[in-house]
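With one protein chain removed, the remaining protein chains of the complex are shown where they sit.
Up next is chain A:
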Amino acid sequence: MNWISDWALPKIQTLFGAKKEVPDNLWHKCPACEQMIFHRDLERALHVCPHCGHHMRIGAMQRLKYTLDEGFQRIELPKMPQDPLRFRDQRRYLDRLKEAQSRLQMDDAVLVAHGTIEGRRAVVAAFEFAFLGGSMGAGVGEALVTAAKLAVLQDAPLIVFTASGGARMQEGAISLMQMPRTVIATRMVKEAGLPYIVVLCDPTTGGVTASFAMLGDIHIAEPGALIGFAGARVIEQTVREKLPEGFQRAEYLLRHGILDMVVKRSEMRATLARLIGLLREPERAVAEGEAGSAAAPRMALPAPENGGDAAKPPASPAA
């Protein structure tokens, strides 16, 4: 794939380009190819390197902005007990937590919003990797349960953008229990007949991968994203073998049948909108029917010989 041609953006380095002294934060160094990128070019390219196509990690808020149409609404998430174990390693967990909260202006590592994607309604949950490595404790688990409930309430698909090192050790077995808790969240969405789409971003590992993140109706990943269960170092120490090229990268998972597709950030919105449109075709047909249209809902299945039944919209899920 030729990333450069995809990202050959018009270079309009007029004023700033000529300046000799530029504040550091105006220039970014690509962690993959180490080329310098002007911040405005980087913004325009959705934080994908215009030189090599490397998809840089982005924050949860940025993710929501890149995904949802303007005017989306963030929802407030329930407060969970902070530091239930009074955990302390070299620092107190509570201090780490408070520091992350004030630095990132969020309560925990996930943001949830509802809005539209190219006009189609959706609930989106996005992980913030900068918040304690996007680790999953009770707050994150509860955010996902809340997002699922919201999706059901709004009859909207749930899309989760993951970026997480796994369980939050500092919450001990409570963080382990977020695995079943978030699996329950996925069941709520599926039982309501709603699409549940997972977008795996760099990196997604451990207990997050081994729970809700691997139970999507559709699995998408960003190019090059590291996705796996066990950490590379642990695997190397256990099997004492060199890891294969591209191991646990999105393209590797695609080859091994774990993903449906690897999608560039620039095409993510359009892809999600198209998927929602296709998966929710029966729903639209129902809506048309309710609006008084005489036309039978367009169903994918042929009508059975005895007529009638198959033309009914899918039964609404039991409460």
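Just so we're on the same page, a residue touches a chain if its C-beta (ideal position, glycine included) is under 8 Å from a C-beta of that chain, and two chains touch if they have at least 3 such contacts; residues count from 1.
As a convention for this text, contacts and distances are computed from a predicted model.
UniProt records the chain missing from this view under the protein name "Acetyl-coenzyme A carboxylase carboxyl transferase subunit alpha", selected from "DNA replication and repair protein RecF", "Acetyl-coenzyme A carboxylase carboxyl transferase subunit alpha", "Transketolase" or "histidine kinase".
The missing chain, though absent from the display, is touched by one residue of A:C30, A:V124 or A:A167; that residue is A:A167. One of A:A143, A:M179 or A:I218 touches the chain omitted from the figure, and that residue is A:M179.
If you put the missing chain back, the residues of chain A touching it would be 80-82, 84-90, 138, 141-142, 145, 167, 169-181, 183-184, 186-187, 206-207, 209-215, 228-231, 234-235, 238-239, 241, 243-244, 247-248, 252, 256-258.
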